[in-house]
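Beneath this line is the structure, given in structure tokens, with notes to follow.
Yeah, one chain of the complex is gone here, protein chain that is, but the others are all in their spots.
Labels run A, B and C following the written order; every chain starts at residue 1.
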Amino acid sequence: MKYFASVEGRTYEIAIDHHGQITVDGVAMAADMQPVSGRHLYSLLLDNTSHEVVLDTDEEGRNLYEVMVAGLRYQVKVQDERSRRLALADRSLKAPSGELAIKAPIPGLVVSVLVELNQEVAEGETLIILEAMKMENELRAPRAGAIREVRTESGAQVALGQVLVTLR
Amino acid sequence: MKYFASVEGRTYEIAIDHHGQITVDGVAMAADMQPVSGRHLYSLLLDNTSHEVVLDTDEEGRNLYEVMVAGLRYQVKVQDERSRRLALADRSLKAPSGELAIKAPIPGLVVSVLVELNQEVAEGETLIILEAMKMENELRAPRAGAIREVRTESGAQVALGQVLVTLR
Amino acid sequence: MFKKVLVANRGEIAVRILRACEERGLRTVAVYSDADRTALHVRYADEAYRIGPPSPKESYLNIPAIIAAARQAGVDAVHPGYGFLSENADFAQAVLDAGLAWVGPAAEAIRAMGDKVTARQLMIAAGVPVVPGADAGLSDTEAVGVAQEIGYPVLIKASAGGGGKGMRQVNDPADLPRALAAARREAAGAFGDDTIYLEKVITGARHVELQVLADQYGNCIHLGERECSIQRRHQKLIEEAPSVAVPPELRAEMGAIAVRAAQAVGYSNAGTVEFLLDRSGHFYFLEMNTRLQVEHPITEQVTGIDLVKEQLAIASGRKLRWTQADIQIKGHAIECRISSEDPYNSFLPAAGRITSLSEPTGPGVRLESGICAGFEVSLFYDPLLAKLVVWGENRAEAILRMRRALDEYRIGGIHTTIPFHQQVMDSTRFQGGQFDTSFVDGPDGFRLSAAPSQNLTQVAAIAAALAEHERAQLAVILGSPCDEQGLRISPWKQAGRVGGVRSR
Partner (left out) sequence: MFKKVLVANRGEIAVRILRACEERGLRTVAVYSDADRTALHVRYADEAYRIGPPSPKESYLNIPAIIAAARQAGVDAVHPGYGFLSENADFAQAVLDAGLAWVGPAAEAIRAMGDKVTARQLMIAAGVPVVPGADAGLSDTEAVGVAQEIGYPVLIKASAGGGGKGMRQVNDPADLPRALAAARREAAGAFGDDTIYLEKVITGARHVELQVLADQYGNCIHLGERECSIQRRHQKLIEEAPSVAVPPELRAEMGAIAVRAAQAVGYSNAGTVEFLLDRSGHFYFLEMNTRLQVEHPITEQVTGIDLVKEQLAIASGRKLRWTQADIQIKGHAIECRISSEDPYNSFLPAAGRITSLSEPTGPGVRLESGICAGFEVSLFYDPLLAKLVVWGENRAEAILRMRRALDEYRIGGIHTTIPFHQQVMDSTRFQGGQFDTSFVDGPDGFRLSAAPSQNLTQVAAIAAALAEHERAQLAVILGSPCDEQGLRISPWKQAGRVGGVRSR
């Protein structure tokens, strides 16, 4: 079975058979992953190198894994051949929209909205000040763009994941 | 719902309603038991007194609980009214047999059998020497009696729970 | 000594205090909000009393509910921990009025040091050096004038402040109005008082604080310093004792001043006098914390003195068991604050359930934790989950040991600051001791590495692919799982069996 695992902008092609042997981008390796306690902690031996791995999946099960190795955290998207073909085909049909939603990373109170409709913003510019845990947190633009929508206002209580502003 | 919980030779009559109120031998108490991590560790508040309890049930689910409180371990048998009536009725039908089986408490090798058929033994007398973990363990008579059966022999490998000798 | 003590707090510090009580043979009483029913401190205590819903105002800040629990439980003393009501003079007074002992200084000392403006004035009178700045609360207009006078950069501080809340550094006069407004908002929200004052920013300064212990009979000693310069937005992240910047003579000098500061307010019990230490060895009083400090364990590790037990002894009327000459500093200790914040995402607080937990142990490692597997971390409370403390023969051993202990620490299900601490321990600036309070926040400040090792991304990719493979295999074998439990657990068990073929 062949999988494509994408992490930090790189995609690894990983073939797995049933006997602990895998190939990664064509290179053979012995792999043995065993659960340790409950469902999240694993011991992974790769050619005798020992790794402890904490694995979480997103609730919706969309083949998206959060993997913690050596204290570092990675988002890994895994596709098999079929789903990869589908995804590639899908992408080629749609024009890239380029729209980006700025969501509340934590529930809290909007202290102020520093941007308005159609305003041009630079990467890193502060868009919203959100108070949570009694501290003010600045939400910044992840890239340059223009404000397409402002969906909140000063004084609003917002929930985790709620869209506050969209960029185009 | 009423339960009879027997532990260390004492039986408590415990009535439980749905609102955290119980009575123990007629005395009312506030009881709140909450699981802490997974299925075995519980926090139990009884009238504001805090207990940490480790609960295990036997595999066969015969209402037998092993309860660890403050480092001490108790076997508790719980019956509801119906099963208690059945058990009492059952007991009144059978004559107490008085037979007692000495089982291997650990898998191991029988080094020697120190008793023979019909031999009278005193409480605490060594019956069998069982080697396990490279140490010799002496299995003693839990009460006085006569040897009814010898079901093993010197040099035998025995499994956990295997009956070695019975007393009458 | 007391017989029964109520701990008016939660989390790791409640557990820490309960342990000290337990080791002194005292009966212990916890209080809890509905969010904490199965928290460690509730399970740990001999008795536990519910004091309200999760919101702090209705529970851990709810003075009548806590006093009522203390009365019901029949305790003879209350320990407030840190945070919450620990520096609330009204609470201290309410405890005393209920006929109970207060494990802390007198209400007057709390009040005097609690108002930062009053404290500055008292310290100046006592001959304790303070940071140049305003000696009274300021209006916005006054603030502009004072800032001009002492010179930029300036620091806006809340008079009722603590924990970095309501603080803002201003480098440019143009930014002052907005910063004043933000600081006042935060101060009003956190303390119900928007009085602010200004201090000059001492560039390149370290945060060095002195632990003091004073009994009720005027005896007062210091237990050496803690270096707390690794901060982010005035919140401490890493502390160590002793400080590499404090030679023995300076320790004696700062210690003597710290004792003088404590005595100026008739202090008793444990307290901390915070200073800024500049590059030329001058130091300036910042504030005094009239309570146990989060980072108190590092002082315990290098002195061998259990501060909480000493607090209990002092509060029960015992005399100090030590003179200054008895205090010896041995080895080096470091503390990392492990909190539920995402260091990859501006340290935003994270909430969620702890799905798995492996805690570091072994030689020289001390963990002060408030969590366990299965615990739900909520946004109601401070994100501090645990404090990882190590002792080493010297600073180098302590750093290596901390690195080892951090590597062992696995908290699943929630984002934590562990990766931040790992990278700080690896940084040559930290290892060299070459840092000040701008280490994290400064323009050349420490940044979490965005370029992780290629090897590790490959490991992550393989782990995820193996997990996905087993999940897919299992779907084929089992059809649709029968319930949520089955769905979440079984595939991984299966993964184990299949993956295990090779070695069995």
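We take it that a contact is a pair of C-beta atoms (placed from the backbone, for glycine too) under 8 Å apart; a residue touches a chain by one contact, two chains touch by 3 or more.
This structure is a prediction, so every number in the text was calculated from the model and none was measured.
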{"item": "Chains shown that the absent chain touches, full complex", "value": "A, B, C"}
{"item": "Of A:52, A:80, A:125 or A:149, the residue in touch with the unshown chain", "value": "A:52"}
{"item": "Contact with the hidden chain (one of C:11, C:271 or C:297)", "value": "C:297"}
{"item": "Missing-partner contacts on chain A, residue numbers", "value": "32, 34-38, 43, 45, 48-50, 52"}
{"item": "Touching residues on chain C - with respect to the absent chain", "value": "15-16, 19-20, 22-25, 34, 37, 44, 50, 297, 300, 304-306, 330-331, 358-359, 361-369, 372-373, 393, 397, 400-401, 403-404, 407-408, 482-483, 485-486, 489-490, 500, 503-504"}
{"item": "Contact set of chain B toward the excluded chain (per top definition)", "value": "1, 3, 5-8, 10, 12, 14, 16, 18-22, 24, 29-35, 37-42, 44, 46, 51-57, 63, 65, 67-74, 76, 78, 80, 105-107, 111, 129, 131-138"}
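To be clear about the criterion, only the chains that are shown with their structure count from here on.
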{"item": "Distance between chain centroids, defined by C-alpha means - chain A, chain B (Å)", "value": "52"}
{"item": "Junction residues of chain C - those touching two or more other chains", "value": "373"}
{"item": "Numbers and ranges of chain A residues touching at least 2 other chains", "value": "38"}
